[in-house]
Every structure is written in C-alpha cells, then in structure tokens.
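Here it is, the structure, as structure tokens.
Yeah, one chain of the complex is gone here, protein chain that is, but the others are all in their spots.
Think of it as A and B in the order they're written, each chain with its own count starting at 1.
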Amino acid sequence: MHPDFDIIIIGAGPAGMSAAIEAAKHGASVCILDEQASGGGQIYRNVSNSKQDQVDILGKDYLAGRQYVDGLRHDRILHRAGVTVWKVDKAGTVVFSDAGRAEQIRGRHIILASGAMERAVPLPGWTLPGVLTAGAAQILMKSGSIVTRDAVLVGSGPLLYLVATQLLAAGAAPKALVETQTRRDLIAALPHLAKALRDWKQLFKGVRMIAALKWAGVPRFKAASDIAIEGEENAEAVRFRAGGKDHCIDTNIVLLHQGVVPNTQISRSLGLEHHYDHTQRCFHPVIDEFGQASHPMFSIAGDGAGIGGAKVAALSGRICALNALARIKKISGGERDKRVRRLETSKRTELSIRPFLDTLYPPPQSVLLPQDETIICRCEEVTAGDIRRYAKLGCKGPNQTKSFGRSGMGPCQGRFCGLTVTEILAAETGETQDAVGSYRIRAPLKPVTLAELAALAETNEKEAAE
Amino acid sequence: MAIIIIGGGVVGLSVAYGLLKQGKDVVVLDGADDDFRASRGNFGLVWVQGKGENAPHYAVWSRRSSELWTDFADDLLKETGVDVSFSKIGGVDYFIDEVELAERIKSLNSLRDALNDDYPFEVLDHDELKKRVPEIGSKVVGGVYSPMDGHVNPLSLLRALSIAVRNAGGTIMTGVRVVDTQAKDRDFSAVLADGTRIVGEGLVLAAGLGAVGLGKKLGFQVPIRPQQGQVLITEKLPFFLHYPSGTLRQVNEGGVQIGASKAEIGLDDVEDIATSAGLAQHAIDVFPHLGKAKLVRSWAALRIMSPDGLPIYQRSPKVLGAAFMTCHSGITLAAAHARLMPDWILERNTAPDVSQFSEGRFRV
Partner (left out) sequence: MFESFDKSDPGRTLSFTYAGKSISAKPGMSVAAALLTHGVTAFRGTPVSGAARGPFCMMGACYDCLVLIDGVTVQACLTPVHEGLVVERVPITSEDA
C-alpha cells in the first residue's frame, strides 16, 4: 500500500486542526480524521454552527475555535468528519469507519491528536441515569442548545466553575457545587502561584467565575467527602459530608468532574512508551520536545500527550506538524528547530498555570482509590473490591485482573476503568504505577460491525492480487 | 519440601492442583503481566472431534480428559465457588466448503476405525443442521456433530485454579522470572531474577514458550515454536448458539467468540486486519445475522506447538525428578493434567502411559 497522504492527523480539536493548517502551509498533503460532524474537538465543539445564544452563554474563548475550523478549508487538507478510527498500525495505516463502511489509508507520518477525556469519578451511584460528566453538560450546550436545570455539580477543577457559570448565563443556575478540594490542597498549590501569575489573565478568569457564582447565590460546599449519589432508576439526591455536617441535596441531575486525562487508547494500542505523571495523576505518552513519540512514525499533539488546555494544544499541534514535515523532508531540520523554538516559548508561558491548577484541584483519594463496593468498570460492573480481591490472588497487573474479572473487557475498552485499576493495584502491591502498567489495548479501538470488518477482507485480497 | 512448578498458566496450575490433591506441597512460579500467556488468549474449547488424525492415542487422551471434565468442573465449583461454565452438550463444526467437509468426514471415519468404532459423531447436511441450529446461513453445506465436545470459560478456569491451589495450601508466586535452575540428587532450586532461590524436591517445567530458555539445562529438547492465533469477540448478544464449534461459540457472558487463525510468524502477538477480516467473514458465512453484531475486542495469542502438534510429556533423562509438560490444548487437557498426570510426575505405577508423547518421537 502506497502512502495516500504525507500526514494523517487523528482528531480535529485545537491540536489536530492547527497541525493540519501548519502542515498544509508547508506543502504537505494532509488527511484529518475526526468523529464529530464538524471540526472543533470537545473544546470548540460545533463552533462553526453555533448560534448567537450559544455564543452568549459559552463566551469569547469558545468562539476562538472558529479560526481553526475555517483554516481546515484548504486545498491540501482533506477533513473526514464523522468517522471513527479503530485501528492504527506502525506502517502508518489508519483504519476507520464512515457510515458503516470501513476504509484504510496510509500516511508517511501520523499525528495523534485524540485529546483528553474526563477522569472517571467512581463514586457510589455514579452509574445511575441522570449522572453525567460536567463536560457532557457542556457538550449539550454546545451541540444541542440544551441546559441542565437544577443540577448539582460534584468534584473539582476549573471546568466545574466554567460549566456552572455557563449554566448560570443560560438562566439555569445549578442547585449547588459540591467541591472536593481542601485547604491542604490550597496550601500545597501556593508555591506554584508565582509561576501561575505569568498567566494572570487566566487566573483572573477563574476568580471572576467564582465571584459570579457567589453573586448569584449558588451554594458551594468545599472539602466535601463521603460523597454518594442516591436513587433507584435515576439520580435522586447527592449525599456528602462538609464542614463537619452531613448534607443531602435532592436533584435529578448530577454533573461529575475531576479534571481531564489524556486519551491514550491509540498510543497504547501501538505499544508506544508511556510514563506516569505524578502531578496530573495519569499516564502520558513519552514524547520529545518536538512531540515525537517513541516510534518514528508517530507524533503526539495536544492534551493526548499531557493536559495543557486548548492554547497549548494548538501550539503543540504546530510543533508536531513541523516535526512531521522535517521527518518527511518537506522542511529541513534546521528550519524545524528554528520555528519550534519560537512556539516553545509561547507554550511554556501558556503552561505556567498548570502546576498551580493541578495541585489545587487534585482528584481526591476517594476517587483514585474508591471504596470496595463502588463500581469501577462501568461496562462489566466490576467493583474496586473485586480488583483488591484479585490482587490478593496474585494479580500484579491490569491484564491479569482483566482476565480474572473482566474489568476493561466491555465496549469502552477500559477507557473509564484503566487508571483506577492501575491506582488500586499500585496501592495493593506497593509498586509504582509505571511498574503496574496498563491495559493492553488492541483493535478495534471502538466497536465495529463484523460486516464492516469482513468487507476489508475483499480489499485486502484485491491488493494482494495487484 | 515442595514440588516447584515453573509456569502459572492453566497447565501449571492444573498439575499443581492435582499434586496438592495427592498430598504434595507445590510452589508455582508465575511470570509478568505482559508475558506471552496462552492461558489468557485461548478459545475455551474442551474439544475432541478431529483431533489426532494419524495419532489415535491423542484422540483417546483428549477424550479421556473430556470425560473427566464434568467432575473436574464440579470439584472446582465446590472448592472455589467459581463456576467455570463448563457445558458438554456436544459440538458442531460448520462447513461452507464441500471438499473440507468431505476431508473431515474421511479423517473422522479413519479415527473411528482405529478406535474400534468407539468414536461417536454424526454428519449433518444443511437441512438436518438447520433443524438443530436454525440461524445457519445458506452457505453452510453441512456440519459434524459430536457429543464428545464441549466448552468452558477459560478465564474463569484460570481464576478457579488459582483459588483452588491457594485454598489447598499451595503457593503461587506471581510476577517472578526464573532465570536459572539447579538440581542435585532430587534437590532442586529455581533462581529468580532478583536472586531469590526457591527450593524443592521435584520440578515441573510448564512454562509454555518460556520453557525454551530453561529446558535445555534440565536435559529436555523443548522442540516447540509459537503459532499465532487470532480471536474476535462480539458484544453480548441474546443467546442463540448452544453448540460450540471449533471456530464459533457463544460464551456464557453472551459474546460470540470467533477463531481461530494460524500463523507462523514467530513471537508476534499483534492482531492484523487481513486475518481478523477473514474470521469475521467466516462468522457471517455461518451465521449471517452476525454481520450486524459489533466486534468489541480482538486479540492474538501464541499457541505452543510441537513439531507434530501433540503434547509433550517428558521426564528428564538427565535430571531425576524433573518433568516437562507442554501442549497447545491446555483447556481440553486440564482435567487429565489435574487428575492423571500427578501420578506420572510422582513416578508411580498408577501413572497413565504417556510414553507416546515423549520427546523421543522427534529424534531422527
């Protein structure tokens, strides 16, 4: 199979889109693949079709995504929207499905820009209907003009405040914020404040959001613990402890958030190197200053390589594009270095707030290491206690607990239980998260029908005959 | 002193479980999370039909194990609370090619002749098969039913054995790597990567592909090679497929498992599109409605193959008290390994005659 494109980019968020634009600018042919109907990723989701009332609620930062979506309209960029990538191999082949039909394309270099997903928040009752992620509530605003009224937001982190203030702007004030960060987290974060002040505008935005919530009279409970969602067929109430008292708030909608983590399904499936990041409490693929992963065919851009936010993602997308261009000899190594150096400086400034935020809003122990009865694998309904029992039977890694108890075998392929299983096994065995490791991810990265897969047998036969 | 068992897969644990039942102490040494593990990647059949063409003793051995399986599964349930979902209502192999079906019938007939007619199977044409399995597609030309066959949940089996061995007082050390073995007058020691020495009065090498590095020193030839097999599994579907087959079975959790390819590509356990597409096509040929089923997972694992594909059971000609066991059908043979092989390891008169499975057969 000859390469169909110079560069294939997986994911059309800020990282993927800016990578595509940069690569095309330097003469490369680009194919960018994305699951959504239009470019934007989760952060700029549906931005090109957004209506005025959405923009009013979602704010100026959201609108910034339009420049990237517009930039994708370029002769050398093929944007395949609404497609699901389900296998990538080391020869540069990408297999995806479009409306029930599977296709294969090959690139000379692949940029993985599959972004982040919200960290799992395994609490008692988190699988009940009516419990969504805070990001889900935001997606409903962005792509469906839908608000969640009388929701209770549970967790910690900037997105919790952002979603709360956006709901406020839409006239659907949340019922309460149940926040898990503690005074101790604040004290731990203070040493990072000076550096964070380099991005004072961002900090100021946070302060303004919190002030807006206060002004609107939205109750905020801080350092909440023992959080449980109650209900039979749907969420009915959130129970928790805060300020030395037990609380119970009735609600049909609970929005969970404990920050976001890189979506490493593709990089894991390729067996690329990863390492555990102790500040962000998740695995990052190993990349160099150019975004180059541990295999020469792949660069990794954006939050998929470590959480930095939209602006960092856009910069890293350009850096990866330059790396790819140098690899396929569209630009010289010297030119790459020169251009990357400039982008690197801006990237560093944009990243200056991260250590402060990551330390101020850490996932609490109760989320990293849930109590025994809590379901951690939503698909196969495996509990934290099950994993601990398998650890006592000698399971030292996630692939052993997977074969003992099916955690990670469901359709989500371990996206929502992988990190939790690693954390529990690390705690049970006394090993590091790196030593414990993670699930072996294999194709299909997302379920496909057998008919779609079987249809590829014919194309492969044809090719063999050629 | 314990018997050291190198390898904590289904073969090693079955034998460990059996030895414990004989009142022996065992210590099982098991490898890392990401080692090649056939016990985690296999298809889960307890299968007899078609096995041992030109080697009736293998057909007999497989069948003997299959007959011990009901009791073996019951014991595991009683002792561990784990239901390994063993079912033995017989198996059906489906054919979409007349020539392949004819070849199978010929091979089964010759096995039946060699075994004095004690080898039950029924050849079914399309219509007869459709009465038993209404979901088959028009491409299916016929099939072969045999009451000797069954299937099991192989991962539940692995867990049950692991619990059973511990409950019976055996030791399983996981996450360890054996780098060397030493033996003197039935005093054995296994040296681990961290320098720890595990001592015992006997040694069973049941380390799958890991036996290659350790076997020579103990006096074994270890003529084994990896053979890759790929397997697909669908989302959980409403139950329709009662009979397992060599290539298709619905597991107790509801997914339909599709296997199994054979590729001689060395120590490579990465799944590929061409192979999995072929497996998917086969499933659709047999059961057209599966075309709409979602494939949730696929995997590749490595079989441990001897030159003739049959198990190897060999006592060391060099080191008294050391034994080597390997096979690519550890699930089917688990019951025989647990119930019959301890006597062979302990060199008792009551041991089954497995001399035809020795390494001697490969000597030129």
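In the analysis below, contacts are C-beta pairs under 8 Å (C-beta built on N, C-alpha and C of every residue); 3 or more make two chains touch, one makes a residue touch a chain.
Just so it is clear, the model here is predicted, and its values are computed rather than measured.
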Selected from A:135, A:155 or A:394 as touching the chain missing from the view: A:135
Listed residues B:70, B:85 or B:221, member touching the removed chain: B:85
Residue of A:2, A:51 or A:245 in touch with the missing chain, whole complex considered: A:51
Sole contact to the chain not displayed, among B:21, B:166, B:186 or B:292: B:292
For subunit B, the residues touching the chain missing from this view: 85, 235-239, 252-254, 292, 294
Subunit A, residues in touch with the chain not shown (by the definition above): 35, 37, 42, 49, 51, 53, 57, 100, 117-118, 127-133, 135-136, 139-141, 143-150, 170-172, 233-234, 252-253, 263, 378-381, 410-412, 415-416, 446-447, 449
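Criterion: only the chains that are shown with their structure count from here on.
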Separation of subunit A from subunit B, taking each centre as the mean of its C-alpha atoms, in whole Å: 40
Interface residues, subunit A side, partner subunit B - complex: 87, 89, 93, 95, 104, 390, 393-400, 403-406, 409-411, 413, 436-437, 440, 442-444, 447-451, 453-457, 460
Complex contact set, residues of subunit B against subunit A: 8, 30, 32-34, 40, 155, 158-159, 162-163, 166, 172-175, 232, 234-235, 253, 258, 271-274, 276-278, 280-281, 283-284, 290-300
